[in-house]
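Of the protein chains in this complex, one is absent; all others appear in place.
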Amino acid sequence: MSDKAIKTLILGGARSGKSRHAELLAESWEGPLTFIATAQAHDEEMAERIRRHQERRSDRWETVGAMLDLAQPLRDAATEGAFVLVDCLTLWLTNVLLAERNVETAISELVAAIGDVPGRVVLVSNEVGLGIVPENDLARRFRDVAGETNRRVGAVCDEVVFIAAGLPMTLKSPG
Amino acid sequence: MSDKAIKTLILGGARSGKSRHAELLAESWEGPLTFIATAQAHDEEMAERIRRHQERRSDRWETVGAMLDLAQPLRDAATEGAFVLVDCLTLWLTNVLLAERNVETAISELVAAIGDVPGRVVLVSNEVGLGIVPENDLARRFRDVAGETNRRVGAVCDEVVFIAAGLPMTLKSPG
Partner (left out) sequence: MSDKAIKTLILGGARSGKSRHAELLAESWEGPLTFIATAQAHDEEMAERIRRHQERRSDRWETVGAMLDLAQPLRDAATEGAFVLVDCLTLWLTNVLLAERNVETAISELVAAIGDVPGRVVLVSNEVGLGIVPENDLARRFRDVAGETNRRVGAVCDEVVFIAAGLPMTLKSPG
């Protein structure tokens, strides 16, 4: 395989089945599988959620943590013939904002990496901009940055799906 | 009619036209119509909303209240040839959580009932997981449980539609 494999963005709400859908896409893949985890186990609730996600994935997956630097681990893993799942962009953005990193730079580096790598890439992200405008300044800024990230990542991906109630709606189809 | 009638989940946001869409589905039905109401008139705002919904429905409907136990009323009403509208799952979940009932058990019993009954069933539910993660613990737990419920009910239904601006997008089609 000398062509680039397709890149997919999976968008959806809380507990909508985004990660399950992503893992389904990996099932028939014959090459190596890498899971890039952006979650930090800040509290018990999150630790439990990470544990449940790991249990669901088989031994076929190698797991890599990427709390802040996401572009380089993605470049390292998404080589020809490889399948890389990034779950999820929303937590990664939270980490970047809380660490007071330059978020524009971080997004640009991510978008460039997605465009460059030859491997199959699936990115999971939350849609968080469909509720009432939050009163909290940081929440409002996060909501804007998250919308911008989804739009820019969606533009560089070949396929974009929106998940609701565990079911996909196609926003963009490859080819 | 000896086959099971189809089951439909109608998902959408606040005032998106979910209930109207559900009532439209009932218009051409020739058998008995049952409305299973999960709303409690906690305050004036809710009492007024319930009253408006009732006015819109014709005398053809029998109304049954189901604040906490939903599976059994659904089994009782959704007999062969009957049409049952459950409006809505989100309020029912709120009732179950506030009453400190076991929410996993409640959802499992509901999903089993939907799968078993021979009648036509239409369930209305709010999508609440597409905004910013709420700071309030109970709200966050509710958001997760609501997402999980939509996914599990969606899996057992034959048809799932997402309503925005009064218009349906099909997520899952029967047959």
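We just call them A and B in the order they show up, numbering each chain from 1.
Note that contacts are C-beta pairs under 8 Å (C-beta built on N, C-alpha and C of every residue); 3 or more make two chains touch, one makes a residue touch a chain.
Model, not experiment: these values are computed from the prediction.
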item	value
Absent-chain contact - pick from B:Leu25, B:Val64, B:Val111 or B:Met169	B:Met169
In chain B, positions touching the absent partner	12-17, 127-132, 134, 136, 139, 142-143, 164-169
Contacts of chain A with the absent chain, listed as residue ranges	9, 11, 13, 127-133, 135, 143-148, 150-151, 153-155, 160, 162, 169, 171-172
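In this text, only the chains that are shown with their structure count from here on.
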item	value
Euclidean distance of C-alpha centroids - chain A vs chain B, Å	31
